[in-house]
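Once you've had a glance at the structure underneath, I'll fire off some questions.
Note that one protein chain of the assembly has been removed; the remaining protein chains are unaltered in position.
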Amino acid sequence: MADLFWPGDERAGTVFDEAAFLTAMARVETAWLAALAVAGIARVDTTVDLTALVGPDDVEVVAAAAESGGNPVLPMLELLRSRTDRDTGAWLHRGLTSQDVVDTALMVCARDAIDRVLAEVDQHTVRLAELAAAHRTTVMAGRTLTQHAVPVTFGLTAARWLTGVLDARDALAAVDTPAQLGGAAGTSAAAVEIARLSGADDPAKVALELTAETAAALGLTDRSPWHTTRAPVTAIGDALVTATDAWGHIANDVLLLGRPEVGEVSEPSRGGSSTMPHKANPVLSMLIRRAALTGPGLTAQLHLAAAASVDERSDGAWQVEWSTLATLARRTVVAASQTTELLAGLEVHADRMAATVASAVDALLSEQRSIATKAGVDDGPADPASYLGLNDHFIDAALARHQETRP
Amino acid sequence: MADLFWPGDERAGTVFDEAAFLTAMARVETAWLAALAVAGIARVDTTVDLTALVGPDDVEVVAAAAESGGNPVLPMLELLRSRTDRDTGAWLHRGLTSQDVVDTALMVCARDAIDRVLAEVDQHTVRLAELAAAHRTTVMAGRTLTQHAVPVTFGLTAARWLTGVLDARDALAAVDTPAQLGGAAGTSAAAVEIARLSGADDPAKVALELTAETAAALGLTDRSPWHTTRAPVTAIGDALVTATDAWGHIANDVLLLGRPEVGEVSEPSRGGSSTMPHKANPVLSMLIRRAALTGPGLTAQLHLAAAASVDERSDGAWQVEWSTLATLARRTVVAASQTTELLAGLEVHADRMAATVASAVDALLSEQRSIATKAGVDDGPADPASYLGLNDHFIDAALARHQETRP
Amino acid sequence: MADLFWPGDERAGTVFDEAAFLTAMARVETAWLAALAVAGIARVDTTVDLTALVGPDDVEVVAAAAESGGNPVLPMLELLRSRTDRDTGAWLHRGLTSQDVVDTALMVCARDAIDRVLAEVDQHTVRLAELAAAHRTTVMAGRTLTQHAVPVTFGLTAARWLTGVLDARDALAAVDTPAQLGGAAGTSAAAVEIARLSGADDPAKVALELTAETAAALGLTDRSPWHTTRAPVTAIGDALVTATDAWGHIANDVLLLGRPEVGEVSEPSRGGSSTMPHKANPVLSMLIRRAALTGPGLTAQLHLAAAASVDERSDGAWQVEWSTLATLARRTVVAASQTTELLAGLEVHADRMAATVASAVDALLSEQRSIATKAGVDDGPADPASYLGLNDHFIDAALARHQETRP
Partner (left out) sequence: MADLFWPGDERAGTVFDEAAFLTAMARVETAWLAALAVAGIARVDTTVDLTALVGPDDVEVVAAAAESGGNPVLPMLELLRSRTDRDTGAWLHRGLTSQDVVDTALMVCARDAIDRVLAEVDQHTVRLAELAAAHRTTVMAGRTLTQHAVPVTFGLTAARWLTGVLDARDALAAVDTPAQLGGAAGTSAAAVEIARLSGADDPAKVALELTAETAAALGLTDRSPWHTTRAPVTAIGDALVTATDAWGHIANDVLLLGRPEVGEVSEPSRGGSSTMPHKANPVLSMLIRRAALTGPGLTAQLHLAAAASVDERSDGAWQVEWSTLATLARRTVVAASQTTELLAGLEVHADRMAATVASAVDALLSEQRSIATKAGVDDGPADPASYLGLNDHFIDAALARHQETRP
């Protein structure tokens, strides 16, 4: 998969793409059916694997038939039934509602995406920790409101980037991805009824076990139905955008520091121009920045959908989530990967940093001089390295926090 | 094309999909090359058609190679050059920059989408005019802040819907779709230089003619380069979202009036439930509402990209637009088509409207009674049809405005 | 009025502030009452001026009492009635509904804001036209994707800025601000009834005249009620954000070109730092950029409110608009004024532009050399001024468009 409108999309591979979603829906049906079979309710093979019956080639037909019922579950079921035996077809989806399948499949895909992002993030933090440690004495001009302020180091800059990524890591690591298995209106009435009619002594207990087993089989957590309480979805969005925020900050800095007039860092060599072969464009940074500019809007859509929840299933708000979450997740995976590459190959031009500092030394040390004057002491030699405050401490704090995330 | 995450997407067919965009880029190159040839600059066949050389099967490879340069133009050129003769390949894209091709292709696709939406809108207005005229005496309860207010008619409701759609129609009809042909930094320097080296007497004049001819060949308007002045893009977004706003309003009303406890209108029969066969879900309305809930966010992305413009080509903001505009355009086409179907088959239950009015007549006429009391007159018979104010006038005004849009 | 959270807010003065809104609501009641009196319906003085009865000191009490009914009209009416004679009080607001008063007052305030913005915009365009004309030969480095591309001029940069502002001017000039006078559910039933009971021969005609006269008295246009067809509101948002987009682009360029490493323009001197007295921060640009970053989100709120319209008055969506529109309007006025000051005092450092060009001449002319090589000609002297393409033409086109807007 690649996307002509979103260069770099292929980095996300099949994560949360349409085929992955279709497969995830089939996985949900498989896990539920197996639970029914294990419980002795469904008279079908307990090891049936419906995911083998659908594939990327089925996406188009399922998608094109989805409008009729408003979601893709009905056409997927029709397809599965046409490819399996009558008994399996008869027990398939018994006790579930479309939203159960869609929502649980969204969580399966989201879990995959979050895990992929976390794997990239762990590469970011390792590399940023290296940069922070390696450049703790590489003095550069601190810049505030676009103008030179006081000296900083590139190590501190890297430590700040690291802190942003660690904040995102905390948010991502805290995300819970629950299954949704509540039936028509979130009461699990059908599951209980089926269990009762199958002769269960405690149909409610059986229904709860069905849910627990299905969630476990899918690597998801168990939770009471959340058809119209959508915090599980918005929490994913909040975590993903916290990550794109952090990378956007890095990309903005690289884009500015990499302007020819500044020249203090360079992207790993890539890119080129259709008419000016000399140009080395900071492609990764600008594509990461692109993702960072769209993350907030996508996450806001998820919150808006949550805020518009109504009844036992929402009439339009719920349907907003699917494409929004998939798009946000894929873009985040792509940007994560691009950030890994950006950081891995980032070139730091300490000489240009030093040259900037040298030419701006008066401005950079004006605060120090002002303090000296107020204290009535001679202001001594103009050495930017003498005015770095808690540079080392802040770098060490970021490194220590990073170490806590290491196995 | 269909989209598993956006049921109904197939209604948009190939409008502004990836293959259409690839073809549009090839059309831009074709038109420019033809202009170069006609001007005697490029020594190639003036009737070359590069769009025949690329197709849907090429999307994946071009897309996957787009990240390297940050946009899909370079890989498309490489593909075209591999499939054409050396001379054509040599003259291809001479004088253009990637952004010219991407932006102009976006406008080609946007023009197609807008035309499609306008064609649907013209069906909406015809149908709404019929409903407004047919139901000008069908009294129903006016509802404000969810509660019964004073009587209205369903004809007036339809006239209000019509007004919203006509407002959108005005916005859509006013959209200008200019070509973008400015070269590396929007000066057309390369085009002038090529003209000069080809021996033109007035190279600037030739360059202007190249632009004018290319725009005309593509059905676009001519305009000075707008690489970082993006009002042409945001104006498209503003018009499209004005349309989804108007349809969202209709969908909201249908969803509410179609609730079983109200029952005053019904969607054309569709839908169904995976477990409750009796259910007739208002699928079209909820999918239209879905689009209406996402239009504002997508349009805001386009404005944000415009607001983040910088330099002669933006470093991330520009790249936000492609997917955003395509998504917004397709969703609008889909919702337009769904609205056509919704309105065409909408069932109006005048009996239920009358029943509601009868049961709520005291509330609906309390304002009228209050006026009578203040005027010291007997308040007469409680006839909701006697308290419709300018109902007829407002319906007629909407119908007249509609007539002005007819050929 | 100033706003501690939005430095510069005082530039907007009383435009669309709370007191202005309260006064505008009183103006609406005044105009309607006068129309009733002129029509011989209300037996009150035709020249009553209710706006003299309320002022800034009343804002708090009206605001604090607004929640009970969900909007500020009821408490304002109570206040007005307590300050006028019994007859006036009795006729006050007859035939109107709260939404009429709120919406029409919003339009009165919006009209004021738009006029203020347009007045600033006319200063922008004059100044930008001067800059474009004055600097048409001031060569500077064109920059794309942050890197040096081909030469441009500062005159062309100013012409681009001018074009963006002229696009916004077109959008602003096209905004219609209609009155809203439809009564409880948009039928004008109460107005017709009152006219009827006052003995009018043609009550409908009288009601239409009341509306027309009220709109005219307020400087607004006449339109059928638009309680839940909100394109008049969203069109204002679209125009205002198109303006902040254009100024944001200018601010971004000034912020970048004004970085010490580039130094090609400077803001008019202002600002300063709490600890570094040497610093001259580009305060105006960053505050303009701030507004540009928030305009899209505010406009999206207006569209979302429009898209959530329902019934004859919306249950939450309508109430979103008031604060959103006022905030957007004031911020736009503030940014307009800041842009006027920014442009008036903008310092252009042609020497630094020339120095950048000189140091980057190889990169800036590489495209020109490449064309020469392909043409097999000697590439001649490396003169950036020789590679400006249609620079003059594009500047002239912008200037000509500007001239068309001059009286």
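We just call them A, B and C in the order they show up, numbering each chain from 1.
Criterion: contacts are C-beta pairs under 8 Å (C-beta built on N, C-alpha and C of every residue); 3 or more make two chains touch, one makes a residue touch a chain.
These figures come from a predicted structure and were not determined experimentally.
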In the complete complex, the chain left out here touches which of the visible ones? A, B, C
Identify the residue among A:Ala19, A:Val126 or A:Leu145 that touches the chain left out of the display. A:Leu145
Contact partner of the left-out chain, one of A:Ile114, A:Ala246 or A:Leu287: A:Ala246
Could you tell which one of C:Leu128, C:Ala158, C:Val241 or C:Ala300 touches the chain left off the display? C:Ala300
Which candidate, C:Val15, C:Val73, C:Ala110 or C:Val333, sits in contact with the chain we can't see? C:Val73
Can you tell me which of C:Thr324, C:Thr340 or C:Gln368 touches the chain that was removed from the display? C:Thr324
Write the list of subunit C residues that the hidden chain touches. 1-11, 18, 21-22, 59-60, 62-64, 66-74, 77, 93, 96-98, 183-184, 190, 251, 255, 270-276, 281-283, 285-290, 292-294, 297-298, 300-301, 304-305, 308, 315-317, 319-320, 322-324, 326
In the whole complex, what residues of subunit B lie against the chain that is missing from view? 143-150, 255-256, 258-262, 273, 275-283, 286, 304, 356, 360, 362-363, 366-367, 370
Using the document's contact rule, name the residues of subunit A that touch the chain not shown here. 70, 90, 94, 97, 99, 142-146, 149-152, 156, 160-161, 163-164, 167-168, 171, 183-194, 197, 204, 207-208, 224-231, 234-235, 238, 241-242, 244-246, 248-249, 252-253, 256, 292-293, 295-297, 299-301, 303-304, 306-313, 315, 367-368, 371-372, 374-375, 377, 387-394, 397-398
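Simple rule for what comes next: only the chains that are shown with their structure count from here on.
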Which chain has its Cα centroid closest to the overall Cα centroid? B
For this structure, which two chains have more C-beta pairs in contact than any other pair? B-C
Have a look at where subunit A meets subunit C and say same if over half of the interface residue numbers show up on both copies, different if under half do. same
As a quick test, compute the distance in whole Å between the mean CA positions of subunit B and subunit C. 24
Between subunit A and subunit B, centroid-to-centroid distance (C-alpha), Å: 30
Taking each chain's centre as the mean position of its Cα atoms, how many Å separate subunit A from subunit C? 37
Counting only residues that touch at least two other chains, what does the list for subunit C look like? 143-146, 149-150, 256, 304, 367
